[in-house]
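The complex appears here minus one protein chain, its other protein chains still in place.
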Amino acid sequence: MTKSKALRQLALGGTALACMAGALQAQELNLLTWEGYATPEITAPFEAATSCKVTATYVGSNDDFAPKLAAGGGVYDIVVPSLDAVPVLQQAGFVEALDTAKVTGFDAIYPEFSKAASLNADGSVWAVPLIWGSVSLIYRPDKISGTPDSIGLLFDPANAGKISMWDDKSAIYWAARYLGYDNIYDLNDDQLAAVQAKLIEQKPLVRKYWTSAGELTELMANDEVYASNTWTGLTSKDVNALKKGFEVVEFSPKEKSEGWMDSMMLVKDSPNQDCAYKFMAYMQSPEGQCAIAASTGYFPVNPTAVGGCMDDAMKKERQVGNIDFVKSLIMWEQPARLDKYIEVWNAVKAAP
Amino acid sequence: MNRLLWWQKGLVGFAVAVLAFLYLPIVVLVIFSFNDSKVTSFPLSGFTLHWYSQVLANSQMLTALGNSLYVAVFATLISVVVGVLAALALHRYDFPGKRLFQNVLILPLSLPGIVTGIAMLNFYKQIGIPQSLGAVIIGHATALMGIVVSQVLARLSRLNPRLLEASADLGVRPFATFWHVTLPSIRSAVIGSALLCFTLSFDEIPVTYFLTGRDVTLPIYIYSTLRRGITPEINAIGTMIVAASILIIILSVRLLRDRGQ
Partner (left out) sequence: MKLDRRNAAGFLGLFSLPLAWSLILLILPYLIMISVGFWLRKYPTFVPDFQFANYVQIFSDPQYFNVILRTAKIAALVTITATLLGYPLAYLLAFTIRSPGLRNLLYLLVIVPLWVSYLLRAYTWKTILGTNGALNSLLQSLGVIDAPLDIFLYNQGSMVITLTYIFIPFMVMPIFSALENIPKNLIEASEDLGIGPFGTFLKVVLPLSLGGVLAGATVTFCLTFGDFVAPVLVGGPDGTMIANVLQNQFGAALNWPLGSALATLVLLMVMAVLWLSSKLDRNARVAL
């Protein structure tokens, strides 16, 4: 191929691409969110009603949001971090303050969530709650003797080589709670050193740190591990559905489970603000809240919205109206010294 | 084979074992693409074509495949155009810094891709280019250019210089000389290196990982799926890529051989 021909093709390709981008720009919405939060059941009714075309990209961890936004704007319109990753996005200036008047249904959200300190800073609201749940423990009753009731399950040498843990800074919270600290989001240097030593001591017992619910499902289903911490509801449902001849069981340890809540934030200078607000409002509607609860197995944040689209058994299972359940959990917060926590977790993984 | 000595027989046995080692994962991949179970583990559960129909119904995966082809085609075109120009200049002229320039061009080939990816991410961030497929194309073209330059340069250096001189003496204009003399003689090097660039770009992970935005290429799609837990669809598309690659390799070997004669 000659140079000029190649160049001409290049130019053609470039122009075509630019045209496509231009044509789509007016009516698109780009989400950076979690697997299961933008299934066709959730997005199709929204697209039909608003003619905003939804494109979703998925993250594996709460630590993926800030780096994606740091690499440059113009790519995503809405991000969906958990409670403990909300402040850093706001403080870094990656997101915009919200006009909650444009989010129909905002007032019906549990105030425990919408008024949470992490979401409200500098006199503005920065995030619209979407869905919530807990992090508990999961194990194989046919392989582990007795009835475990403590985080000690993950530190018991009897389970050596059959333990997994979420590859996340939250491992520090679990070890800290096992060590009996209650200031888990504000540990001092001595406590962090003890946590780091505990986690390094645990390493020979660990077969693999998991990075996604799907990976944990695979580890449990393939007999690789017998015990782990887990996003309550998802992995147990998936593993038991495979019918491999055993069942897995979830439980809340006596040291309590952790609670999380994911919320929607508007990326700074998004060219698709209009679609973004429409989407946030849609997700507070009965269609939106029930669709995401059905797709994930997690709990809705808007009891009014799900009033008509869930039966009573489902409402009980998904803790609708039972805000006391939140108080039985240790809700996530961003650690006071985020950098230090990440450094400690990296040091654990780097240790021999 | 009967005339082989004992140590040669041993060598053949060893080589067969190494080849088996090379093909074991590919065979396993193909087997599981037809296995009737959601989880990739033994024992096998039965034969199905379900995963192939799933691939054809998976619009995300097909989009990713399309993105990969798009990136690989344009990255290869750029690498070839700029790389051939560079090879011609390096072949024809001596200038200060020539060796250094050559070494810099091939640096990304031996340097871990992650370092090149990080360097380019830093750069794009500074000049304000958002993460996108365009950024990936430029990144791949730049990182792979060294292949074209070194292969074409190697071929040029084996070219008989008298041929070019004769052509110039006969008053043939430089561009015509390039078209009728140089190009035909470097054609197989150009095709070979273009094929290699295409393959490497199609399968590239580290540079793409850092430069791509919301549009993902097939390897990045597979990477995120692997982390989320694999579905056998991935085995199915993998098998399809294996089949297509073998076809392309056979075709290109034929093509190069026929042209060579």
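Residue numbering begins at 1 within each chain, and the chains themselves are lettered A and B in the order written.
FYI, a residue touches a chain if its C-beta (ideal position, glycine included) is under 8 Å from a C-beta of that chain, and two chains touch if they have at least 3 such contacts.
Remember, predicted model here, so these are calculated numbers, not experimental data.
Visitor: Which of these, B:Val28, B:Leu62 or B:Leu159, touches the one chain of the complex that we don't see?
Guide: B:Val28
Visitor: Can you say which of A:Asp223, A:Glu247 or A:Asp269 touches the chain missing from this structure?
Guide: A:Asp223
Visitor: Looking at B:Leu69, B:Leu85, B:Leu159 or B:Ile191, which residue reaches the missing chain?
Guide: Of the candidates B:Leu69, B:Leu85, B:Leu159 or B:Ile191, B:Leu85 is in touch with the missing chain.
Visitor: State which residues belonging to chain B touch the missing partner chain.
Guide: Within chain B, the residues touching the omitted chain are 4-5, 7-8, 11-12, 14-15, 18-19, 21-26, 28-29, 32, 40-43, 82-83, 85-86, 88-89, 92-95, 101, 104-105, 107-108, 110-116, 118-123, 126, 138, 142-143, 145, 174, 199, 203, 205-206, 209-210, 218-219, 222-223, 226-227, 230, 234-235, 238, 241-242, 245-246, 248-249, 253.
Visitor: On chain A, where is the contact patch with the chain that was removed from view?
Guide: On the side of chain A, residues 61, 63-64, 66-67, 70, 88, 91-92, 161, 169, 203, 206-209, 211, 222-224, 338-339, 342-343, 346-347, 349-352 touch the unshown chain.
The rule we apply is simple: only the chains that are shown with their structure count from here on.
Visitor: Which part of chain A faces chain B closely enough to touch in the complex?
Guide: 1, 3, 6-7, 9-10, 13, 17, 30, 32, 35, 55, 57-58, 60, 70-76, 211-215, 217-218, 221-222, 242, 244
Visitor: Over in the complex, which chain B residues touch chain A? Could you list them?
Guide: 38-41, 74, 77-78, 80-81, 85, 121, 124-125, 128-132, 134, 210, 213-214, 216, 224, 227-230
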